[in-house]
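Yeah, one chain of the complex is gone here, protein chain that is, but the others are all in their spots.
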Amino acid sequence: MIPLSHYLIVSAVLFAIGTAGVFLRRNLITILLSIEIMLNAVNLTFVAFGRYAGDVDGQIITFFVMTVAAAEAAVGLALVIALFRHRESLNPDAFTSLKW
Amino acid sequence: MVESLTPYIRPATIGIMIFVAFNALIIASAVLVLAERKIMGFMQQRYGPYLVGPHGVLQPIADILKLLFKEELRPKGADKWLFTLAPVLSVVTAFVAFATVPFGAETTFFGLLDEPIKLGIADVNVGLLVVFAVTSMGVYGIVLAGWASNSKYSLFGGLRASAQMISYELAYATSLAAVILLAGSLSLREVVDAQAGTWLGFIPRWYIFLQPLGFIIYVIAGVAETNRAPFDFPEAEQELVAGYNTEYSSVRFALFPQSEYINMTTMSAVATDLYLGGWHGPFLPAEYGWIWFLAKVGVILFAYIWMRWTVPRYRYDQLMQFGWKWLFPASVINLIATAALVLYLDA
Amino acid sequence: MPETFVFYAFSAVAIGASTLVIGQRNPMYSVMLLIASFGALSGLYIQLDAPFVAVAQIIIYAGAIMVLFLFVVMLLNAPREDAAEYDRSHPFAHPNIGRFGALLATLLIVQLVWALAKVGELKAPVGSRSDAASVGSVVEMGRVLFTRHTFAFEATSVLILVAMVGAVVLARREGSDQ
Partner (left out) sequence: MLALIPLFPFVGFLVNATMGKRLPKSVSGGLASLAMLASFAVSLITVWQLAGMSPEARAIEQTLYTWIASGDLNIALSFRVDPLAAVMILVITGIGSLIHIYSTAYMHDEVDSEFARYFSYLNLFASFMLVLVLGANFPLMFVGWEGVGLCSYLLIGFWFKKKSANDAGKKAFIVNRVGDYAFILGMLAIFAKFGTLDFQGVASAVAAMPVETGFGILSLATLLLFIGATGKSAQIPLYTWLPDAMEGPTPVSALIHAATMVTAGVYMIGRNAVLFSHAPETLTIVAVIGALTALMAGTIGLVQNDIKRVLAYSTVSQLGYMFLAMGVGAFGAGIFHLYTHAFFKACLFLGSGAVIHALHGEQDVRNMGGLRKELPITYWTFLLAAIAIAGVFPLSGFFSKDEILFETFVEGHTLLWTIGALTALLTATYMFRLVFLTFHGQRRHEAPVAADAHDSHGHDASSHGPGSGSHLHDAPPAMALALIVLAIGSVAAGWIGIPHAIGGHNELGAWLEPSFSAPRVAGEATVSEAAAEAGEAAEAGHAALELTLMGVSLAIAIAGIAFAYFVWIKRRRIADNVVREFPGLHRLLLNKYYVDELYDATIVQPIKVASTEGLWRWFDVRVIDGAVNGAASIVDGSAGVLRRLQSGSVRAYAGSLFVGVVMILGYYLWR
């Protein structure tokens, strides 16, 4: 049987990858993808713990996370499209007008 | 490992099943190619393919050979990997989708096997969802093909495919949910077995009689999912030369119609399992139920082809309108009504 | 030890794919690789006796959300990143923030692994405390979802609605209001 900690480590690594992606990439879409990676890492943690504790709550929370992810993707991509229409660019550093 | 996913069968038999199903699908697609052209001919009062072999029955073989000997073209500026991946992906998903579709009761293949086995590759407790999941992956093949070949027609085809398939998946899934409610199980085999027997001795207990609306929605959405006429927008000859597969040739090209026909077969098989009582039917012993199964699938496939050569293509906006404003609400209503019915009967 | 092998295989695919997702510049590839990573994750879910979550993962993430991403990528058709113009006024807006972030990420991994190492209980096999049936059954899941978590469920439905409206409003071109 695989120890719980293995799953947790996997999810930790995935989460870190996601976070790194947010910083490394200069493309809004890829950044959104990185966020999806993070969410999935968390999902994995939930499911693993749920299996360990032996109740279905972990999986159910996963569904809620998926729902949120769907909503986030929809709104995020809509924003990306709107932004792209304004400046022909997907670079987050190009949208720094929201400051002092 | 997980009990739920292990179809507690011996690897040998699972191998047999895979072999059977795989070849069955390939043959089916070949037969469909011929059938399509024959029926088209019949409908247009022509002979259709007639030269290759008696009444042109060998026409599919000829087609395959022709395509095999064509040159592999890849347009300049096309994306190397995805251009190759796309057709493979579509055909693979098409095959995999069939993995959890049972197509017969226990049989020994006319005594070839010492003990009977269940016809069907994997019997999963969420089989229905697996089918749905894999078919939903099928869109990628087309979308990638459209994008990778770096041509505007293909791109339009891909965009259309993605939008269309996403839209119709909703109605598709919702109509499935109604059946799941009735059967109370996600396992296709259990759904089928729930339809054994008859009402009043002569009406078979098929869900099509409980779910007429659901069945219609399923078939329409299925047509849209497989990008068949009248919903064949991804490859609308008159508008985009050949849609997503404009730039394809030879084997890569061959894989697309191949996967399309396999998807059709899967759709029909699932429809049979869900609505037409699968392999259950009169006159034949349960052991030969798979004959019934084949017959029913054949009927639905004929309907597919019939539809294609009878109904003209929609306009794209009409497609979206229809999908979102009619089909989906109808399926939701159907689902709610079914749920109410189930509740009422249980209470 | 087949399941150990399966676990490592899936984990490797998931991590490798994710690394590649953030590792190269073409969003198209990123999307495809992410789908692969999701597939691997659903494999892990199956191994965790959560077949329903696994299938849902494929249907929702791979089948719907990623198609949406793909659609947008194709729509905007901006395959490669453009070089950024930075304003130096902010410490974090520096070109090297990328590397800085990567550093932080590795730091985070170290910390998390360390934290896990600290907790001895987690070394126990994942299935040791309960049997598969208790978490595997879809019926049980549905029951809990619609009894204990009804409110959250409804809330998410509202959330989805809001997101839908928001997306429509945002993505609509100016001037096409009528």
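First chain written, first letter: the chains are A, B and C, and each begins at residue 1.
Throughout what follows, a contact is a pair of C-beta atoms (placed from the backbone, for glycine too) under 8 Å apart; a residue touches a chain by one contact, two chains touch by 3 or more.
Please read all numbers here as calculations on a predicted model, not as lab measurements.
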item: Neighbouring shown chains of the undisplayed chain, as defined at the top; value: A, C
item: Touching residue (missing chain; options C:Ala9, C:Ala115 or C:Val139); value: C:Ala115
item: Residue numbers in chain C that touch the chain omitted from display; value: 87, 89-93, 97, 100-101, 104, 107-108, 111-112, 114-115, 118
item: Touch residues of chain A, complete complex, unshown partner; value: 19, 22-23, 31, 92-93, 95-100
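What we mean here is this: only the chains that are shown with their structure count from here on.
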item: Chain-level touch network, classified as line, ring, star, complete or other; value: line
item: Geometric centre distance via CA averages, chain C-chain B, whole Å; value: 29
item: Centroid distance [mean C-alpha coordinates] between chain C and chain A, Å; value: 5
item: Separation of chain A from chain B, taking each centre as the mean of its C-alpha atoms, in whole Å; value: 33
item: Set of chain B residues in contact with two or more other chains; value: none
item: Chain C residues counted as touching two or more neighbouring chains; value: 3, 47, 49, 52, 56, 64, 68, 73, 75
item: Residues of chain C that touch chain A when the two form their complex; value: 3-4, 7, 11, 14-15, 18-19, 21-22, 25, 27, 30-31, 34, 37-38, 41, 44-45, 47-50, 52-53, 56-57, 60-61, 64-65, 68-69, 72-73, 75-76, 78, 81-82, 84-87, 93, 97-98, 100-102, 104-106, 108-109, 112-113, 116-117, 119, 122-131, 134-135, 140-141, 144-145, 148-149, 152, 156, 159-160, 162-164, 166-171, 173
item: Contact set on chain B toward chain C in their complex; value: 1-5, 79, 81-82, 85, 124-126, 129-130, 132-134, 136-137, 139-140, 143-144, 146-147, 155, 158-159, 162-163, 165-166, 169, 173, 186
item: Footprint of chain C on chain A - complex, ascending; value: 1-10, 12-27, 29-30, 32-34, 36-37, 40, 43-44, 47-48, 50-60, 62-64, 66-75, 77-82, 84-85, 88-91, 93-94, 96
